[in-house]
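Removed: one protein chain of the complex. Kept in place: all other protein chains.
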Amino acid sequence: MREDNMLIFEKSVAGRRCVTMPKSPLIADIPDGLKRSSPPGLPEVAQIDLVRHYTQLARKAHGVDNGFYPLGSCTMKYSPRLNEDCAALPGFTQTHPLQGEDASQGSLAVLHDLALSLADICGMDEVTLQPAAGAHGEFGALLMVKEYFRRKNDLKRTKVIVPDSAHGTNPAGAAMCGFQVVPVPSDAGGCVDMEALAAIAGEDTAALMLTNPNTLGLFEKNIQEIVRIIHGAGGLMYCDGANLNAIMGRCRPGDMGFDLVHLNLHKTFSTPHGGGGPGSGPVGCKAQLAEFLPGDRVVFENGRYAFAKRADSVGNVKNFYGNFLVCLRAYAYILTLGGDGLREVSENAVLNANYLMKLLAPEYAPSFEGTCMHEFVLSLEELKKQTGVSAADVAKSLIDRGIHPPTMYFPLIVREALMVEPTETESKETLERAAAAFKELHALAFSKPDALLEAPVLTPIRRADELAAAKNPLLKFEG
Amino acid sequence: MNVPDNLLYTKSHEWIKILEGGNALVGITDYAQEQLSDVVFVSLCGEGEKLSANGTIGDVESIKAVSEIKSPVDGTVVRVNQGVMDDPALINSAPYDAWLVELSGVKGEDSLLSAKAYEELIGDEA
Partner (left out) sequence: MSYVPSTAREREQMLKAVGAAGYDDLYKDVPPEIAFRGDYSHIAKEGLSEFEVKDRLGELAARNRNYAAIFRGAGAYRHHIPSCVPHLAMRSEFVTAYTPYQAEISQGVLQAIFEYQTTICALTGMDASNASVYDGATAAAEGISMCLEKNRRSAVVSQTANPGVLSVIKTYCKAMDAELILCPEKNGVTDLEALASLVNENTACVYAQTPNFYGIVEDGEAIARIAHAAKARFIAGVNPISLALFKTPGEYGADIAVGDGQPLGIPLSFGGPYLGFMSCRKDMVRKLPGRIIGQTVDKEGKRAFVLTLQAREQHIRREKALSNICTNQALCALAATVYCAALGPQGLYEVACQSMANAAYLKEQLEAAGFAPAFPGVVFHEFVTQCPTDSAKVLAALDSNGILGGLPIDGNRILWCATEVNTKDQIDHLIRIVRSVIPHA
């Protein structure tokens, strides 16, 4: 039978049941005035209907387990099964968050040791695990910056400097915390324009948010001078750790001079991305900021783990202690790798990226010359000029070749950008096959451009009309 | 690219038309709508709002971009164009008819660009 594209709601047949609930001799007594007027419009399906429906949807999804997923900036590495098994242990999944310290010593040990390990990896003095995602960590850390200066009664520091190549979460997070966002341009080499930075930094600077390696996949080699400028102006250095996968065991944000950093456990530490989440976005900082961190710390005293309040904490950014099972997976990952393994991860992430970049040349030119870190950004501007085939067309054509497209049109400063991050868990032959597919498409763009404009053709749907979706939003099934 | 002679322009791609009696209509230029591509949503400030030059009139959204519309002059919003809010595609089909707001008490139009100067500006950007 062909796959359908019906919603589970459209497969509903009145009276069908999928599971039964225990029969209780007790009866609920709800006053009439408080009752909802009609039952919620949920589907009524048999178990086989349900299982086939979501199995079919799974077939229409593409994960790292399905194939190459070089989505730049997202570190789509393999998620080890071992970590999934650990996160499924009933000893962890059945634990109530408020069952008390004595009854939660195992979970507290995980949080305690993971925080120490992550502090180690990023060269910071302390880490909180409470934020649920990278952007959430950014929010918490920027609030720390705000509180830090408020406590020092240094109220003129209202500006946060953000490079024009930064992730959107940086300026958005800074604005959420009431900061004015000041962009700093990139120089001809793709790194922070030092003259511009020096001109912008001043006594109104609260912080510089910097991704290092940056979103172009380049190491900010002037990092020491950048730190001197910002610290010299009295501001704080914030590291967006989205690209930590390039540098573990090689250098640490704390040693570079950053005061704060957020990490993405779902990127660097192999926890699965879940179709968009859950992630985890721990924040690390230097000692002078540690009391400001969100959430409670876990301490180990007299052979027992316990929560302890931070004196000047900005408060909770989330209920409870973070996305615990995500943290647990990252902990299992770190235990499996050890220090040597972490370095091996980064070295090979960088090697894979450079190898793929090399294989793609000369047809595809990186937007900036030189050695890249764990990712690189191609500009397809020339190709588009010559053939009319855009970065999006190449991306859509890759789908037909079983490859998830790279990140498109980011960073914003590169025209017709494709941002490629192969990660260390891809083999040499995967990279070679991907490069061959890219090159085939490059040739096809000249010989038969329509083929790319039409792509993809092997997918459950062809290109979707996003304009219609936005013009007349249909956001739920309307019976 | 259509740049009518009878209008004044800003570097941020708004046009302004001074009406008889001194009020003014403000919209976005043909160049701006083309850069944005299909506009799907328009949000405008309320009537009665006092704006200074560069103050925010509202924003227009396409699927993949959003652009803030700034007031070219000082003035008070006396009317917003409900028709454009209901059918944002008018901005693409007729950008110089699809005014967004009408301002009264207009001040500061001297510093705006002429059609010729604006044409040069977009020539450089393209």
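As written, the chain order gives the labels A and B, with residue 1 at the start of each chain.
By our rule, a contact is a pair of C-beta atoms (placed from the backbone, for glycine too) under 8 Å apart; a residue touches a chain by one contact, two chains touch by 3 or more.
Small disclaimer: the values here were computed from a predicted structure and weren't measured.
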TODO: Out of A:Thr55, A:Asn153 or A:Ser447, point to the residue that touches the absent chain in the complete complex.
DONE: A:Thr55
- [ ] Just name the one of A:Leu155, A:Ala188, A:Ala311 or A:Ala464 that touches the chain not displayed here.
- [x] A:Ala464
Task: Missing-partner contacts on chain B, residue numbers - done: 40-41, 43, 59, 61-66, 68
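Operating definition for what follows: only the chains that are shown with their structure count from here on.
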Open item on the list: Taking the mean of the C-alpha atoms as each chain's centre, how many Å separate chain A from chain B?
Closed with: 37
TODO: Would you mind writing out the residues of chain A in touch with chain B in their complex?
DONE: 409, 466-467, 469-471
Task: chain B residues within the chain A interface of the complex - done: 38, 40-41, 61, 63-64, 89
